[in-house]
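Of the protein chains in this complex, one is absent; all others appear in place.
Right, subunit A next:
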Amino acid sequence: MDRSSVSSRRAFLAALAVAPLSILTLSGKALAVDGQSLAKAIPATGEPLPVVGMGTWITFNVGDDPVARDVCTDVLRAFFAAGGGLIDSSPMYGSAEEVVGSCLARLDRPKDLFSATKVWTSSSAEGIEQIASSERLWGLPRLDLLQVHNLLNWQAHLETLSAMKADGKVRYIGVTTSHGRRHAELAQVMEAQPIDFVQLTYNIEDREVESHLLPLAAERGIAVIANRPFQGGSLIDRVKRHPLPGWAREIDCADWSQCLLKYIVSHPAVTCAIPATSRVDHMEQNMAAARGAMPDAALRRRMAADFAAL
């Protein structure tokens, strides 16, 4: 690790921390620094988005359970208190959208929310109804980002979403995939369709997207949301018995989850990672990954190599 590159970047960020919402250019990428939390610009508009967001798969699908909903509200409160913005959900996630909406209402709808959900149906007509249902469940008149879930009937849904965007009924549109599925088709969509966001699986082990999809996103000016940053928890399980490497301290990581998240969000093409958790302490740990020094390209290579050797 080139210590000088870390310390100089830390000094650089620290100097900018005194200027709230400063926009700067770092290694060719637009970054926004708000205090100590890192945000990246959405390529389509330049709007800053905190680099650590939140997923809701499994963790927010708790149904009507009042005890679990209290916990979810606490998790969301910690998320926004730490500078969080993007929350991602889907009609596929059972009651997650309804629970998110309920928690947001209890938190008086935080102004920093960047709402992202999906359309997930093979019917284009049902898709329109599903979007209306999502707006109702979230309790929002307009969602920030609508994505076609897992490329399901993307041709028809992207027509709908594009029309909605033109009418000002949604701010951004995109497509998603996960678990490394259908990457060839995803690349075709990214090359040919006017989308603002793409969501895909990217973490320190699942790195196939580094070779083509991430460079393509950078080239096309498409924001990237990285899902499964911990591979559903299995990456944490794999590394937690090992002590943190020496370089973890140099990039201000107090635990493995922060190392794994910093690896993802430090990629120049990645806009945001969306770990999911049902615990407040884990949320606080995740959000800390948006602060402090970030690894440069050389350290990222070393992180991947060290992880592979574990």
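Everything below uses one rule, namely that a contact is a pair of C-beta atoms (placed from the backbone, for glycine too) under 8 Å apart; a residue touches a chain by one contact, two chains touch by 3 or more; residues count from 1.
Basically, contacts and distances are computed from a predicted model.
*Asks:* Looking at UniProt, which of "MFS transporter permease", "Heme lyase NrfEFG subunit NrfE", "Cytochrome c biogenesis protein" or "(2Fe-2S)-binding protein" names the chain we cannot see?
*Replies:* Answer from the record: the omitted chain is "MFS transporter permease".
*Asks:* In the complete assembly, which of A:R109, A:R181, A:R249 or A:R301 touches the absent chain?
*Replies:* Checking each option in A:R109, A:R181, A:R249 or A:R301, the one touching the absent chain turns out to be A:R181.
*Asks:* Tell me which residue among A:T45, A:S122 or A:S211 touches the hidden chain in the full complex.
*Replies:* In the complete complex, the chain left out is touched by residue A:S122.
*Asks:* Which of A:L38, A:C103 or A:L152 sits in contact with the chain that's absent?
*Replies:* A:L152
*Asks:* Specify the residue from the set A:T73, A:S95 or A:S124 that touches the hidden chain.
*Replies:* A:S95
*Asks:* Name, in rising order, the residues on subunit A that touch the hidden chain in the full complex.
*Replies:* Counting only subunit A, the missing chain is touched by 57-59, 61-65, 67-68, 92-96, 121-122, 150, 152, 179, 181-182, 232, 278.
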